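To keep things clear, I will list the structure first and then write my remarks on it.
A single protein chain has been removed from this complex, and every other one stays in its place.
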Amino acid sequence: MMENNKLQHYALTDVAQLKVHGRTTESRSPLTLFWTGSAVELNVTGTELWIEVDSKYDVYEPWISVLINDVVVSRQMLVHGRYWVCIFRGMNESVTKNVRIVKDTQAMSGDPGCALQINALKSDGAFQLVEDRPYKVEFIGDSITSGEGAIGAQAEEDWIPMWFSAIQNYTAMTAEALHADYRVISQSGWGVMTSWDNNPNANIPQYYDQVCGLLTGEMNEALGAHNPQDFNAWQPDVVVVNLGSNDGGAFQTPEWIDPNTGVTYKQRLNADGTYHEEDVAKFEQAAYQFLIQLRKNNTKAHIVWAYGMLGFPMMPAIYRAVDTYMKETGDRNVSVIQLPNTTSETVGARTHPGMLSHKRAAETLTEHLKGILHHS
Amino acid sequence: MMENNKLQHYALTDVAQLKVHGRTTESRSPLTLFWTGSAVELNVTGTELWIEVDSKYDVYEPWISVLINDVVVSRQMLVHGRYWVCIFRGMNESVTKNVRIVKDTQAMSGDPGCALQINALKSDGAFQLVEDRPYKVEFIGDSITSGEGAIGAQAEEDWIPMWFSAIQNYTAMTAEALHADYRVISQSGWGVMTSWDNNPNANIPQYYDQVCGLLTGEMNEALGAHNPQDFNAWQPDVVVVNLGSNDGGAFQTPEWIDPNTGVTYKQRLNADGTYHEEDVAKFEQAAYQFLIQLRKNNTKAHIVWAYGMLGFPMMPAIYRAVDTYMKETGDRNVSVIQLPNTTSETVGARTHPGMLSHKRAAETLTEHLKGILHHS
Amino acid sequence: MMENNKLQHYALTDVAQLKVHGRTTESRSPLTLFWTGSAVELNVTGTELWIEVDSKYDVYEPWISVLINDVVVSRQMLVHGRYWVCIFRGMNESVTKNVRIVKDTQAMSGDPGCALQINALKSDGAFQLVEDRPYKVEFIGDSITSGEGAIGAQAEEDWIPMWFSAIQNYTAMTAEALHADYRVISQSGWGVMTSWDNNPNANIPQYYDQVCGLLTGEMNEALGAHNPQDFNAWQPDVVVVNLGSNDGGAFQTPEWIDPNTGVTYKQRLNADGTYHEEDVAKFEQAAYQFLIQLRKNNTKAHIVWAYGMLGFPMMPAIYRAVDTYMKETGDRNVSVIQLPNTTSETVGARTHPGMLSHKRAAETLTEHLKGILHHS
Partner (left out) sequence: MMENNKLQHYALTDVAQLKVHGRTTESRSPLTLFWTGSAVELNVTGTELWIEVDSKYDVYEPWISVLINDVVVSRQMLVHGRYWVCIFRGMNESVTKNVRIVKDTQAMSGDPGCALQINALKSDGAFQLVEDRPYKVEFIGDSITSGEGAIGAQAEEDWIPMWFSAIQNYTAMTAEALHADYRVISQSGWGVMTSWDNNPNANIPQYYDQVCGLLTGEMNEALGAHNPQDFNAWQPDVVVVNLGSNDGGAFQTPEWIDPNTGVTYKQRLNADGTYHEEDVAKFEQAAYQFLIQLRKNNTKAHIVWAYGMLGFPMMPAIYRAVDTYMKETGDRNVSVIQLPNTTSETVGARTHPGMLSHKRAAETLTEHLKGILHHS
């Protein structure tokens, strides 16, 4: 191989032009990409670019996608270790390339050993400023928003990182259509109040105020995952909440018993298959409280509860929670929208929304948000 | 990371069930994947699979795509060296996975140092037979068939492996639609008679009878690239010839001067912009001879000349060549079909056919071939 | 012209096999088609078929579409008068043709002189039974459901029958996808409580219990438009209510003054542009009452409130109304679904949903109803 002797080594702190997407700490040596859709973005000249990654995990390995000039050219598993990944080589040195390296897999609450870090860059080019896009959008959700099943054959049933995609995902598609920078806060199986299996600890609001509070283990704590999130540093124009699917699921699944306390948790069904009124009320209360919490931290954002990609049994309760919130607070900058349900034609792996379902959801959501952003 | 202690190491020669796609030599230790679309295919149980690759090049690095159960889950550059690539991990050990690892980049006649080899496998599963598909198709072509520009932004202009795709390619799409095993013989810039720039050495027929004769350098010779192709071992049902675009281009480009002999080569235009009759006749003669050569080596195949994805100025000459061939030989098992021209909506990188153009070509070609295969 | 001497004249009462779609009276001599989507359907052999229509109007002429074997072959204005319309001629006499003649225009509350009647048939064939489809669906709505603007250029602004279509309409598309017989009750500009311009008399519930009670004038009364509807004769499996768009519009338009009483009606906006709470409550009450009324008359039907094709500002109120209804009655056989909003790409004439918007709405609604019908 012809060696490229012109490559220069850069610590991330050397590259002021580096743009980081997604919630993280102040640290850049190294930079931790916690959430799905988190990314580094560069405008760079030169013939060649490498990044040094550090991929750690006990169970669930991280994956990344690489976009050159907005086109995905590579998607790969990052096996354990610290090593260099070549992003491009052999290109015209005088032309500026826009490069995004995107984390394709969610923060893994189930794997305390999992972390993806970026240490350094190598290139023979020069770095240039990446402009902010006109809007900022934050997406909050569950497996749907994590892109679980958005890639892979319909027959796939394993719960593994390979079937997660941040790209074939309504979040990325909506952000692109809106010309928006965006962030994602999401966890498969979690809800506003409980997980799909009635675990009351598996809810997003509880950790929303931290950088990535749902991560566990000493390593992640040391990386700052539990630090308070600095909301002032990035105030979104829109917050999309796509939660409720697992809260709905909890009505259909067995009780969850807290292994520490022995206390039992269960969202109950009535004999006729409808939801028990008291338990739905608890969900509504949780949703209401989450809206309060979101508004506290995102003062100017339009908050839209976008729900329905895997059915919409919680929609009445969501509407009631939003009604109550708006009436009690006088806050009018909130809306609810139903996203297109997934069908046999649009389903992906693991009976989750496939790429086509994400595409339709993005179209619906984009249209809704355009109306709001262009009037505000 | 939790180590997987059950992984077993396999030389390729240990795995009788391994299916190899694409022309290559008998060697399996290692196996060389010469052409784009060449692949190894496995049916395998177990939780985890790795392959050991050996990627060599002076200039143009190989890329691969990985398909699990017919869905592309990964595409990556293979940087220089011999190392293990993890194909999957964490899967249900008792379920059989169909895995294809496909070479995404063409044989590189311009880089004598370029070779992609597969040395070994590691898995904790068992290998199972991969059935032959009902049909066999061979595709012969130029940059179109090599998938140049089938991936990447329209603005891309660099001639680099990153913009080549064996997957977003009418070859793979047609083979999938026909349920066919397939092979590809292709080279960017080359023709039936000359390259796009009048080089008479850059033609496919000259090397067709060798395994991968257009490769240069001692290494490739040692790997058996110049060995005679064993046609008996794989007799296609269909041979698709997608050549002529560069032969047409040669009329529009400057003369080529042989650096060794000083002899000049040029397909001439008349003053009115039409093709010089003598030079078109040379092309026709080359096309005629190639048909003779194809039939000699592929006795039962339907041969279809499929042309037109980047315009179709050579179509009259192709029809004349095929006419002459059919008349002189009495061989009726030949046809000509025009593929859909690439438009501003379907163009990809480097002003070559994009994914949409490949898709339309595949639809047209598939329909044509279904008619032929179902009647033969 | 060669005369067809074999044509026989049939009063509709002679043709027991005639299937009538849409609410109407018992009369068949003549038969009145009141609503859009109302139709006569025939299975008939023979070479030729004519129907005798009687088209009356002061202002708004009726239009019909003709479907042969489920394909629209003709659409035409019916100018004033009683005359024969040829449906087909020259066909193979021994083959059975399925024929539907569909009223393309809504009941015209603004034109007391408007009526479309069918008097008789002529054919040289024999009539055969038309089987009922497996499901029955009733659609209740406004201009959207009347197909206003579903045909015609986007530039069209005239309020004329030509721009109404019962065929390029989510009602027909949904019914076809579900293999359902269907009926439509709809009126442009009307709502659950008031019209778009605050007229409290222009609401569907007020007339729902009559055959076609919103028609005015002595002629229509004599035709039985004000007769009580015989609900027992046709009990739907699904009732789709697509109302609310005009009730929402009433908040944005000037007050309506009753010309007889001088009383003023107005759904009020608050200073901040939100809906006045008391007035929204009135709408909710009207929606609630309509659900009571619908259930009284349609005992077994799933009732779905399907709303959103021209925005969805009333959705919270609709959800509240349905919540209250379900809670107070214990009736669980009700749902709410948001239909895809109309976009610049899917808009039709008169800034109403175009064919593409109707198509998307039908896909969403069909998917929802399949889930319900296959579980009930």
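For this structure, a couple of remarks:
By letter and in written order, the chains are A, B and C; residue numbering begins at 1 in each of them.
One rule holds for everything that comes next: a contact is a pair of C-beta atoms (placed from the backbone, for glycine too) under 8 Å apart; a residue touches a chain by one contact, two chains touch by 3 or more.
Every value quoted in this text rests on a predicted model; they were computed, and no experiment measured them.
Shown chains touched by the hidden chain across the complete assembly: B, C.
Within the full complex, the residue among B:Ser29, B:Gln235, B:Gln252 or B:Thr274 touching the omitted chain is B:Thr274.
Among C:Glu61, C:Asp279 or C:Asp323, only C:Glu61 touches the chain that is left out of the view.
Those residues of chain C that touch the chain absent from the view are 1-2, 56-61, 68-71, 73-77, 79-80, 86, 88-92, 95, 113, 151-153, 155-158, 160-162.
Within the entire complex, the positions of chain B that touch the omitted partner chain are 272-274, 308, 312, 315-316, 319-320, 322-323, 332, 336-338, 340-341, 343, 364, 367-368.
Rule of thumb we're sticking to: only the chains that are shown with their structure count from here on.
Chains touching both chain A and chain B: none. Just count the C-beta contacts per chain pair and the biggest one is A-B.
Looking at which positions face the partner, chain A and chain C present mostly the same ones, since more than half of the interface numbers are shared. Note: centroid distance chain A to chain B, computed from Cα atoms, is 39 Å.
Centroids of chain A and chain C (each the mean of its C-alpha atoms) stand 44 Å apart.
Shared contact sites, meaning residues of chain B that touch two or more other chains, are absent.
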